[in-house]
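As you look at this complex, bear in mind that one protein chain is not there, while each of the others sits in place.
Each chain carries a letter (A, B and C) given by its place in the written order, and its residues are counted from 1.
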Amino acid sequence: MIWQNNICEKIHTQPKTKTCVRPEGTQEKPAEQNARKLAFGGAYIDNSQNDGSAGESVKYSAWLDGAVKEYDIHDLPNGEAAILRDTGVEKDIIPGKVLLSMKDLAMNAFYSLDRSEHITAEVTNHCKENTFASGCCFVDLEVDMPLGKVKINNIINVHDSGTLLNPKLAEAQVHGGMSMGIGYALTEELLYNEKGRPLNANLLDFKIPTAMDCPDYHVEFLEMDDPMGPYGNKALGEPPAIPVAPAIRNAILHATGVSMKEIPMTQQKLVAAFKEAGLI
Amino acid sequence: MLKIVHMWVNGNEVELAVDPRESLVETLREKLNLTSVKKGCGVGECGACTVLIDGVAVDTCLYLTMWADGKHILTTEGLKGPNGELNPIQQAFIDEAAVQCGFCTPGLIMTAVEIVGTGRKYTRTELRKLIAGHLCRCTGYENILNAIEKVAGIDS
Amino acid sequence: MFDIEHYFEAKSVEEAVRLLSEHEDAEIICGGTDVLVKLRDGKGAGGSLVSIHEIPSLRGVRVLPDATLEIGPATCFTDLTNHPLIQKYLPYLGEAVDTVGGPQVRNQGTIGGNICNGATSADSAATMQTLNAVVVLVGPGGVRRVPVTEFYTGPGRTVRQHDEVCRAFEIKPEDYVGFTGCYMKYGKRAAMEIATLGCCVRVRLDDACSRIEETRIGYGVAAPTPIRCRNTEAALAGKSVEDESIYELIGTSVLDEVNPRSSWRASREFRLQLISELAKRALKEAIRRSLNHEAPGAAVPGEERR
Partner (left out) sequence: METVGKSFVRVDARGKVTGEAKYSNDLVPKDCLQAKIVRSTIANGRVTAIDISEAQKVPGVVKIVTCFDVPDIQFPTAGHPWSVEAAHQDVPDRKLLNARVRQWGDEIAAVVATDNVAAERAARLVKVEYEEYDPIPTIEEALAPGATPLHPDIRKDNIFVHTSFKTSPNFDYEKAKQQAIEEYGEENLIEVEGTYRTPRISHCHIEVCTSWAYVDTNGKVTVISSTQIPHITRRVISQALGWPVGRVRVIKPYIGGGFGNKQDVLQEPLNAFLSIACGGRCVCLELSREECISQTRTRHAAKGVLRGLATKDGKLLAREGDIYTNKGAYASHGHAITAGMTTNFKDIMHDAYGCRADGYSVYTTSAVSGAMRAYGVPQAAFFADSLTDDICYKGGFDPLKFRMENCVPPGFVASNGITYYSYSLKECMKRGAEFIHWDEKRKEYANQTGPVRRGVGMGIFMYKVGVYPISLETSSARMILNQDGSIQVKLSATEIGQGADTVFSQMASETTGITMDNVYIISTQDTDVAPFDTGAYASRQSFVTGKAVTPGRGADDLAE
């Protein structure tokens, strides 16, 4: 087992974990050390010595601008919150009674006359697991063939990025990726002359989409919790830029029957292809 | 050699000795420490250096500080209320997640101030044209338009 | 900072002319959206600037006694697009300059700079060609008037002497009265874009709005300089607006009067396709606007003050 030496361990708030794990090879800690921890343990719960079932949830009282608000921070399935009674004995656990607020705990830890401790925690996560995110883009577009102009009528990206940590920010990431995808499909390319000198290395001639080049973006997520993610989450930042260019290319194939082999499908390349196909 | 330029910046009267070769973006950033005015290209392409000069959106990288004499300049630093309240546009940008890396944000907010200041309602397509002088690579402009619509109202 | 040796702020056209003649290496700057970009890229670095940014008389649009429209060269694109006289008498010119760059550039860039920097891709160029606009130049030797159709001498070059300042553009009544028109800018992007091709077609119909009396066709980027297609204009004279063949006619006839080049930006073949297609579409729209009774009469002197 790997003991998560983080703040949870130090101030003994048990993480929202299914189990609370003991340090490898250690037994029950000597009483007095336990006691010391208890004095500072604002809320300590460890029922792993029982049946090893999910750790109990933990209740905090946070002294926020004067108003005492009690948060049941973790609403774990079993829902029961328990707090250590101030008698210092580990076993007397009375559900729901707050012993010590985080603020009092911190003040105690900082300014105790005999056990001052600045409580910090540092952990390295050596990640040895991976998984796949996935998704798709669907687009409905119109091709003005004589002018080689493509107009997007409707476009959506649907993403499987596991559980979303922040839906609004996730959606914003996809908008940006779709915009990048449209540029990749239709206008963006770095050009060189035969001597290898770049020709369009500025924001006028390297055509990234402006607000007028973008359609309204539609985004949806299918949230399936992934066991590998810390909260069931998977990759989200990069994927939105991937499926848009192929979707646009394939919609042009459906609209005109012309199979474009190269992106960006600039107006000039489209007009040349339509001419060759006898469409204009 | 330096020349005296007299202007109002965010409501404060300012008198500066300025090198005629200076662009306004450099003066605002280096002499007045208004670092909200960002330089993204230096040639009037990206809009990140946009401020309002006498209420009109201008790229300050292509504006000689000499021309600012006698003019009123507004940057995002000047939008805050007396005790730090945000302008409704700034609040809308926060609420609508219209901000990501944030580099184009100040320029876009100033253009939005001009748009909202007209008191007119716009269609989404019209708004796209009004902010087309700003390049953004993070947002695809979607939530930026939502934020401006939220404050300016939508012309159905 | 820009690499400028000396900077002069002219308070009048005469002072600007004097400063230019005294400083061989000085260049005019007005809106700055072209000159400052070139300076930053090192072109003309170390030279001097004569600014006409602060000369009020160079701005605005007026009606002269003979109903000629006089446009101030220092009028920025936004002000031109929103000007009541332009909206009434030259709406297509207002639309044309509304396609330049983005709002911020249009709040600074001026029609004087747009014409005088001599670029064939300037968005006002094609329309000004069709208006036979007259460029009023003031130099040490006094004033001379040059029709814009004879103003360009090559890509980025014009007849304007180093020490001449453009004081105004004049558009005579016979060039705008009764005309409707449409400017189409073709670009790779919908904004912040330099035209791959710019086409302006204007028509004046007979009173019954059934036949074309006069057509004006102007192009940017269809040749090293902005041009007119006079043969095609003549071929359309007298044609009925119902006659569908006029679109095929304009689409093919203009191809004989243009000379687009091939570059990494666009091939000659692609530009020819655009030249033909845009002419058809612009003609259709110009005629639609006439049939929609949008053709203006003559402007009334002093109208701009009301």
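We adopt the following convention: a contact is a pair of C-beta atoms (placed from the backbone, for glycine too) under 8 Å apart; a residue touches a chain by one contact, two chains touch by 3 or more.
In this text the structure is predicted, and so the values were computed from the model without any measurement.
Trainee: Tell me the shown chains the invisible chain touches, ordered by label.
Mentor: It touches the following shown chains in the full complex: A, B, C.
Trainee: Tell me which of B:Val18, B:Leu32 or B:Ile109 is the one touching the absent chain.
Mentor: B:Ile109
Trainee: So which bits of chain C touch the chain we can't see?
Mentor: The list for chain C reads 1-3, 42, 45-46.
Trainee: What is the set of chain B residues that contact the non-displayed chain in the whole complex?
Mentor: 21, 29-30, 34-43, 45-46, 48, 75-77, 79-80, 86, 90-91, 93-95, 97, 99-106, 109, 135-138
By definition in this document, only the chains that are shown with their structure count from here on.
Trainee: Roughly how far is chain A from chain C, centre to centre by C-alpha average, rounded to an integer in Å?
Mentor: Centres of chain A and chain C (C-alpha means) sit 52 Å apart.
Trainee: In whole angstrom, what separates the CA-based centres of chain A and chain B?
Mentor: Those two chain centres are 32 Å apart.
Trainee: What whole-number Å value describes the gap between the mean CA coordinates of chain B and chain C?
Mentor: Computed from C-alpha means, the inter-chain centre distance equals 30 Å.
Trainee: Can you list the chain B residues in contact with two or more other chains?
Mentor: 43, 45, 129, 131-132, 134-135
Trainee: Could you list which residues of chain A touch at least two other chains?
Mentor: Counting only residues that touch two or more other chains, chain A contributes 203-204, 209-212.
Trainee: Using the touch rule from the top, collect the residues of chain C that touch chain A in their complex.
Mentor: Checking each residue of chain C against chain A gives 102, 186, 188-194, 196, 264-267, 269-270, 273-274, 277-278.
Trainee: Where on chain B does chain A make contact in their complex?
Mentor: Of all residues in chain B, those touching chain A are 40-41, 43, 45-46, 97, 100, 124, 127-129, 131-132, 134-135, 137-145.
Trainee: What part of chain A is in contact with chain C in the complex they form?
Mentor: 146-147, 187, 191, 193, 199-200, 203-205, 207, 209-213, 266-268, 271-272, 275, 280
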